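For this depiction, one protein chain was excluded, whereas all remaining protein chains were kept in their positions.
Moving on, here comes subunit A:
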Amino acid sequence: MSILVIAEHDNQALKPSTLSTLAAAAQIGGDVTLLVAGNGCAAAGDAAAKAEGVAKVLLADNPAYDHEIAENMAALIKSLAEGYTHILAPASANGKNFMPRVAALLDVGQISDIIKVESADTFARPIYAGNAIATVQSLDAVKVITVRGTAFDAVSAEGGNAAVEALSQVEDTGLSRYVSEEMAKSDRPELTSARVVISGGRGMADSEHFHLLEKVADKLGAAVGASRAAVDAGFAPNDMQVGQTGKIVAPELYVAVGISGAIQHLAGMKDSKVIVAINKDEEAPIFQVADYGLVADLFTALPELDESL
């Protein structure tokens, strides 16, 4: 078996989701080639060469892959696909964007968001907001797969010594043009790989009060998350949304504050190791999954928590 893994990176380093995807590749078994595509991504290519279990790194460093525009990424991956039995990418915003395009160009299906490798062609994945786990067997010659990072323990970022091959061919479709981006700036850990996550919901009432949460987060070294309702109301930016259709997190500790626990929210956090819920409604469904529940008004509980840490 021969596996092509598409790296998620920031041009300088690999994102943790790449290391989790490499872990899934290792479970499938076979030679692993890691593709690093971007613009000015040579440093990420060097980092890729050190990752555990990587036999070879392909480096596609060209303005055509700036911001990993899906049309060009898919054309590139399709051009490299021959000879691989599996193509894997993290189920990140980028991976979700270009991988189905790759699958269609190869005339195969895609298996999205796998949480378990049963065998080289059989995988488990959540469906219906995680209320059911489907085990599916791929019938295609090439398996195109996205991997849920939280479901696989990352391989080591060090210890490997793969050769880096720079690709000369450039796939520029001209179908889409990057215009701009607006990234939320934060010194806190990244949400999907943080050890502790503290999330606020509609109960936070407004963005002023959302800062209460950020103070506690900083004391805990935590990432901040939010429910959809909190994002829709403008208390928090979109990329903080935890849930079925937002980010999937599984930290050591998840603290849900003023969040009711709708199935769509639970889908994004119920694999956390320890769950704490703070909610003034003792009937809130979030308490059904919480290891420690505190029935309290968050406007008194959060400042108290802040003090006692």
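Heads up, the rule we're going with is that contacts are C-beta pairs under 8 Å (C-beta built on N, C-alpha and C of every residue); 3 or more make two chains touch, one makes a residue touch a chain; residues count from 1.
The criterion applied here is as follows: contacts and distances are computed from a predicted model.
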item	value
Record-based protein name (UniProt) of the chain missing from this complex, from "NAD(P)/FAD-dependent oxidoreductase", "Anaerobic sulfite reductase subunit B", "Electron transfer flavoprotein subunit beta" or "Acetolactate synthase"	"Electron transfer flavoprotein subunit beta"
Candidates A:20, A:33, A:244 or A:260 - the one touching the absent chain	A:244
Which of A:20, A:112 or A:150 contacts the chain that the document leaves out	A:112
Identified contact with the non-displayed chain, of A:76, A:89, A:242 or A:305	A:305
Contact footprint on subunit A, counting only the chain that is left out	67, 69-71, 74, 92-94, 96-105, 107-113, 122, 126-140, 173, 175-184, 192, 196, 220, 228, 231-232, 237-239, 241, 244-245, 247, 252-253, 263-264, 270, 273-276, 282, 287-296, 301, 304-305, 308-309
